[in-house]
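Note that one protein chain of the assembly has been removed; the remaining protein chains are unaltered in position.
Labels A and B are assigned to the chains in the order they are written; within every chain, residues are numbered from 1.
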Amino acid sequence: MWRWLHPYAKSEATFALNQKLLPWFLIPGLLLTLVGVIWGLAYAPPDYQQGESYRIIFVHVPAAIWSMGFYVSMAIAGLIALVWQIRTAEQAVLAIAPVGAVLTFISLFTGAVWGQPMWGTWWVWDARLTSQLILLFLYLGVMALYVAFEDERAGGKAASILALVGVINIPIIHYSVYWWNTLHQQSTITKVITRFESPSIAPEMLWPLVVNIFAFMGLAAALIIMRLNNELLRREIHRPWAQKILNTGDKENSDAV
Amino acid sequence: MATATPETSVSSILLAATALSSIRGERTLFADLSMTVRAGEVWQIEGPNGAGKSSLLRILTGLLPAQAGTVHFQGESITQCRDEYHQSLLFIGHKSGVKPELTAIENLEFYAAVQGQPLVEPPYELLANVGLVGLEDIPAQGLSAGQQRRIALARLWLTQAPLWILDEPFTALDVAGIALLEARFAEHVGQGGAIILTSHQPVNAEKFPLQRIALRYQH
């Protein structure tokens, strides 16, 4: 693991790797978004029960899935940062956090918008929404802890530790919230939403959803790579390699800057 | 940058630092610094404010990780033999480590006990020697900065640790206090101990041999 990771402890090597990876996420991400959004919004059939309003799942579900997924990847980056003392991994934690927080926020917002016609209210203490809300708090905690430090390295390490503590706690939070929800008798309407994530979802709706899930991953990953590269350049702005990239105005490199 | 004195004896090496570098924020404090501390030596680290003297001391204690380089205690990396190393080390930093709610004696009792050398009886004589007579029962917060500093330094008379790392030990001491401390240093190195210290004041090198290492302010 160490031998494989070691070269990427250097900002320059990570930057170069990122530049190679970026198009592989960005281009499919953009294409799939285009396909998924048009397919989902224009061509997928309306739901027999919810009519057109169900179409928000094409945003809601991918955002919810990746909000959790990126928290885990953030914690993995944190683990690498702490165990192998790799600075670029700390920066990856901080590149991921705001993107994940925005995804969480999108899933909460779309959940509320969806809930309005479904439940007749913007907010219901539904297990899914509640655990997304707590996830948002966890993301905010990581970001707030980082900015509280003047020393960026110390802040990065502290944020990595918190991300790890959070990821250990997430399954417990998740379980406890679901349990809490069944304990306090809930409206049966939540079942309607659950239906979309069960295999019984109609294939005409499932396929655009799958496309959108991958589209979200591609776009979010591309954003994270761009954020990370900006940060790498900013931290080492006086180093020759960064100067070279900034000065040449190289077309390929400047995309990310 | 660093000027280490060559020496011949290998057997009595207490602490060996190899190719240390430290970066705080954007600035490199020092790079590729090596030093070898043997039994019976006193090392003074010199340099202007912000040159990294305290950082170097903290790296040597293991409190602060170095950006590069290693520190070995009696041939073993201090990250590998942390407990043994800390058993043999006495560090007094900028902050004295004296609990202000406790009296001088309570503070000293704690540090003696955790080092495994509990005090048989309260060290009245020692307190008298370091000029704290009559103040034994006052919580340290009621004492002056210099007196609190003396409580911390009194640990030097109670410890059996061979290696001392002291950050500005002479600060806030009067002439008599400095003389007392220098006498204790001479006694310690005479018994085969070693001391690494920083100091703004010139250290009187009559009583013990003094090695110097100078850090420059790097821009």
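We adopt the following convention: a residue touches a chain if its C-beta (ideal position, glycine included) is under 8 Å from a C-beta of that chain, and two chains touch if they have at least 3 such contacts.
Simple rule for what comes next: contacts and distances are computed from a predicted model.
Hidden from the displayed complex is a chain whose UniProt protein name, among "Heme exporter protein B", "ABC transporter permease", "Putative ABC transport system ATP-binding protein" or "Glycerol-3-phosphate dehydrogenase [NAD(P)+]", is "Heme exporter protein B".
Touch with the chain that is not drawn comes from one residue among B:D32, B:E76, B:E101 or B:E125, which is B:E101. Per the touch definition above, the residue from B:Y111, B:F170, B:F185 or B:F208 contacting the chain not shown is B:Y111. Not every partner is drawn; the one left out touches chain A at residues 82, 134, 137-138, 140-141, 144-145, 148-149, 154, 157-158, 161-162, 164-166, 168-169, 172-173, 175-177, 179-180, 183.
Counting over the whole complex, chain B has residues 58, 61-65, 83-84, 86-87, 89, 91, 93-102, 106, 110-111, 113-116, 139 touching the chain that is not drawn.
One rule holds for everything that comes next: only the chains that are shown with their structure count from here on.
Averaging C-alpha coordinates per chain places the centre of chain A 49 Å away from that of chain B.
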